[in-house]
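Of the protein chains in this complex, all but one are displayed in their positions.
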Amino acid sequence: MERKFISHDDITAWLDGLAEDHVVLVPMKDGGSVSFRPYVQGRTPNLDRQAVPSPKDAVFPQNETLLKYRFEKDPEHLDRTRIQVKETLPTEKTVVVGARPCGTRGMLTFDRVYDCDKNQDLYYRTRKENTLHVTVACTRVESTCFCHDVGSGPADGEGSDVLLVPVASGYVAEPITERGEALLAASQFKAAGDREAEAEAVKAATVAKLPEAHDYSDSAEKLMARFDDMEFWEEQSAKCISCGACTYLCPTCYCFNITDDTTGLTGRRLRSWDNCMSFQFTLEGSGHNPRPTKAHRLKNRVGHKFAYYPMLHANAIACCGCGRCIKSCPAGVDIRAIVKAAQNYTPKKEEGGDES
Amino acid sequence: MKANPLLPEMATILEVVDETSNIKTFRVRFDDEEVMKNFTFEPGQVGQLSAFGYGESTFVINSSPTRMDYLQFSVMRVGEVTTRLHSLQAGDAIGVRAPLGNSFPIEDMKGKDVVFVGGGIGMAPLRTLLVYMLDNRKDYGKITLLYGARSPLDMAFQEDVAEWIASDDLDVVLTIDNPAEGWGEEDQTKRVGLIPNVLTDINPAAENTVAITCGPPIMIKFTLQALKKLGFADDQIVTTLEKRMKCGVGLCGRCNIGTKYVCVDGPVFKYSELLELPNEL
Partner (left out) sequence: MSMLEELKEQIRTALPDLDMVIAWEQGFDAAHGTPLFIRTEADVDRLMVGPLSVQNPATYLPALVKAKGAGKIGVVAKGCDSRAIVELLQEKLISREQVVIFGFGCNGCVSQALLEGKIEEAGKYSAELTGVETDGRTVKAQVAGETLSFDFNDVTFEKCLTCEYPNTLIADHFVGDKVEVAPGCEKAPSLEEFEKLSQNEKLSFWQEQMRRCVRCYACRNACPMCVCRDHCIATTHDPQWISQENNAQENFMFQMIHTMHLAGRCVECGECERACPVNLPLMLLRRTMGEAVRNVFDYTTGTDPEVVPPLMTFKVEEENINERGW
């Protein structure tokens, strides 16, 4: 598939065209932050900034109406109430332009659970089929970036339809899928020519900025070895405040809640992001909670990403290394440090006593 | 398996039975006759009942697949959804997502003696398997039921229990925590004592036997100890687990114990499997 080029000057024209029959989500300055917002003519996209939330909202929105219900009187038995239930499947066609490889790759974690032989989440599948991903390769490395530690990199196109690599006057566009290639038929895309070499140099320069990759391959084994060591988890979770910043911003977190919202005689069943760091996540009706403390819950979150999920899915780590959790954690909890602590764990020796 | 596993199938409540002060049994039929006709499930599988406007909760289908006039669920009132379900009456609409989860390892039990040990609402998952076995009586050896509750008023399935006591197909022992007026001590069927102690008194043979137990966590803990003392091996004991559930199909990520999802890999587990799970029951 042929690589193309689009100049900075042509970006808005291209987005205008896309926006005619798609919802186009782009990173945009939003108050004091950067969010994915629908592009409409007149709004300025910020393709050189990473959005704080992940792009997963396009295929797994924070809120999804699963069904609507309506209470009606049964005309034949006036003392009875009938319930009309209607499934509500999503219908938008979306293009996400400007996510980074780490964010887009989050969808690969979803696929193994939501779109596989065992399970088909209809809402996710429908959105996935109707969403295209035009991902921008990174040229800057943050202290919280670790995509290369988990099998990816700043110009990884896996999961995307098109990869845009920033060059001096625009972007070299690499089609990854056939649907991506079709996007590049737009008139604003020209032949890449010798900009292809420039793009390769940009990619190499970014990789060179990364620190040496860390090997997380034994993390599952080492984390499971710490499972009953509550002292370890209390130490690791001491500064955690059990909020949901890490979970909600994470491109690979897929846990959800289901609640019913009723107004009068109609309502809807809402699926929304849920947060395994909250006390209520596993709280049972009897009052029993298998994960009563933040130590238990942090153990589950880290365990899920670096142990349970890899154990179930051929060693694939359920973390894309984007670093949002580290950067946005109010207390600076660093998942890399926790996994490394488990990997490097040696039992403490008591003075003159046994090894515990 | 429905195309959309999160969409409930509409059903109507045929009958509501008041079992105890906080347990009601609901007998439901799917509104769509084709769906009702083609519905199959294995003993042990569960369903999510929808109280629209309030939410869903997981209950074992405690009727037997050998009797498909209706699906039966027993609900203990503990919170918002179950309170709403308790307000429903015969003729009311209800949503059902079923069957979910795994089922009892029936093949492993054929030709063996079976001991059922149920506590309180824990009798519900046992009921489905017990009725199934009684309907396929020749496939199994001696069947014993030990059913315990706090008091006679807390015993559910009174009609079934009376039938089972009268039947020659199984031995029944009931027990309550403390003596109660009218609870016959002379009749060895009705005893007083905690379930694990009564189990020890009954002293079922462990050889070629499977024990199935369900009930409150503390009862299960001590019953397991009693079973081990009686010589039951870890893979001869079967139980069911409870967890907060939402999707019921392994998507929402909340009911896991390590790598196992109780809604998909359970809720039925052999004790030997439980021992391999990380410690977060």
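Per-chain numbering from 1; labels A and B assigned in written order.
The criterion applied here is as follows: contacts are C-beta pairs under 8 Å (C-beta built on N, C-alpha and C of every residue); 3 or more make two chains touch, one makes a residue touch a chain.
Everything numeric in this text was worked out from a predicted model, so none of it was measured.
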Touching the hidden chain, out of A:Lys73, A:Lys86 or A:Lys239, is A:Lys239
Among A:Ser7, A:Thr126 or A:Thr144, contact with the omitted chain is made only by A:Thr144
Of the candidates A:Asn63, A:Ser169 or A:Ser286, the residue in contact with the absent chain is A:Asn63
Listed in rising order, the chain A residues that touch the chain left out are 30-33, 35, 48-50, 52-53, 62-63, 140-144, 235, 238-239, 241-245, 247-249, 257, 259, 261, 270, 272, 275, 278-280, 326, 328, 330-334, 337
Where chain B meets the left-out chain, the residues are 54-55, 79-80
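We adopt the following convention: only the chains that are shown with their structure count from here on.
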Touching chain A in the complex, chain B uses residues 3-8, 10, 52-57, 78-79, 82, 91-93, 95, 217, 242-244, 246-247, 249-259, 264, 278-281
Residue positions on chain A within touch of chain B in the complex are 66-67, 69, 71, 77, 80-83, 85, 87, 113-114, 118-123, 224, 227-228, 254-260, 262, 267, 269, 271, 274, 276, 281-286, 288, 290-291, 296, 300, 303-304, 308, 311-312
